[in-house]
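With one protein chain withheld, the remaining protein chains of the complex are depicted in position.
Going by the order they are written in, the chains are A and B; count residues from 1 in each one.
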Amino acid sequence: MVSAAMSDIRRRLAELSLELPVLGPPKYAYEPAVLSGELLHVSGQISRTPAGEVLGGRLGDDADVRAGVTAARVCALNLLARVDDAVGLENVVRVLKLNAWVTSTPHAIDQPEVVDGASQLLIDVLGDAGRHARTALPAPILPQGALVEIDATVSVRT
Amino acid sequence: MVSAAMSDIRRRLAELSLELPVLGPPKYAYEPAVLSGELLHVSGQISRTPAGEVLGGRLGDDADVRAGVTAARVCALNLLARVDDAVGLENVVRVLKLNAWVTSTPHAIDQPEVVDGASQLLIDVLGDAGRHARTALPAPILPQGALVEIDATVSVRT
Partner (left out) sequence: MVSAAMSDIRRRLAELSLELPVLGPPKYAYEPAVLSGELLHVSGQISRTPAGEVLGGRLGDDADVRAGVTAARVCALNLLARVDDAVGLENVVRVLKLNAWVTSTPHAIDQPEVVDGASQLLIDVLGDAGRHARTALPAPILPQGALVEIDATVSVRT
């Protein structure tokens, strides 16, 4: 049953031409994810590709919604990789909540469209288990100049 | 017992001349609220009235604390409506945590006074079950130009 679910997830990733990145440990004094009971708290993941490129820019200035969606999808893949490393994607019961930040000018208000890039990817890969509550916010800047950063709380089987 | 509590809540709402809005589904790829065990995660609610008017502005510029309090109260009513839709207000055990953002200039520091508008409304309606932990923050802008956005984690009976 569990392996069937895992094969479903792998199949969906392949159908979507997505590959989970291999992420190293954070360079700072925190953990990528911490499990407590059935709740997995996943640290903020910025829009950095597996090749180490930070997708940067600022919504309303040198980044448009399309660039934001691409960056948000990178964050979502990084979140999935962190969950897979921590407990195995086959043990996800439900993505409960995303908090998402988009580097924005003080006049850009399309953060929800941008963050939908991440939300839709999670639903495409995990099915109904990927349907989550969410808060989408602007930020004046983000660590390493990233365009998007997203963290997550996930319910998992233990 | 449960119905008594619900009648208390309805009575308090009426005494305060408050009415829970009827909110539609989000226009984006997320859920209004997700339940996991006894924890209900409620998505960020902006200061949009039931009539569809977004209460906007920026603290320190064209919005003062009084306008902020009004906007924060709208967010709190929207949160209550989301909780009611998800599990029924009579099943609230405790509002655990609010995260609140107030659109602000880089010099306005009265976010706590603004967010008290939401905190006090929750206490007025729910009594001690409405007493919560909180983080109040500024934001350079918010989705749809809203003045205030608030999300919540709520402990509920299931």
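The working rule: contacts are C-beta pairs under 8 Å (C-beta built on N, C-alpha and C of every residue); 3 or more make two chains touch, one makes a residue touch a chain.
Being a predicted model, the structure only gives us computed values, none of them experimental.
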### Task
Check each of A:Gly44, A:Gly60, A:Pro112 or A:Gly130 against the chain that is not shown and name the one that touches it.
A:Gly44
### Query
Which is it among B:Glu31, B:Asp116 or B:Asp151 that touches the chain not included here?
B:Asp116
### Task
For the chain that got dropped from the picture, name the residues of subunit B it touches.
38-39, 93-94, 96-98, 104-109, 111-113, 115-116, 119-120, 123, 131-140, 153, 155
### Query
In the complete complex, which positions of subunit A touch the hidden chain?
27-34, 36-37, 39, 41-44, 99, 101, 139-145, 149, 151
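Heads up, the rule we're going with is that only the chains that are shown with their structure count from here on.
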### Task
Find the geometric centre of each of subunit A and subunit B from their Cα atoms only, then give the gap between the two centres in Å, rounded to an integer.
25
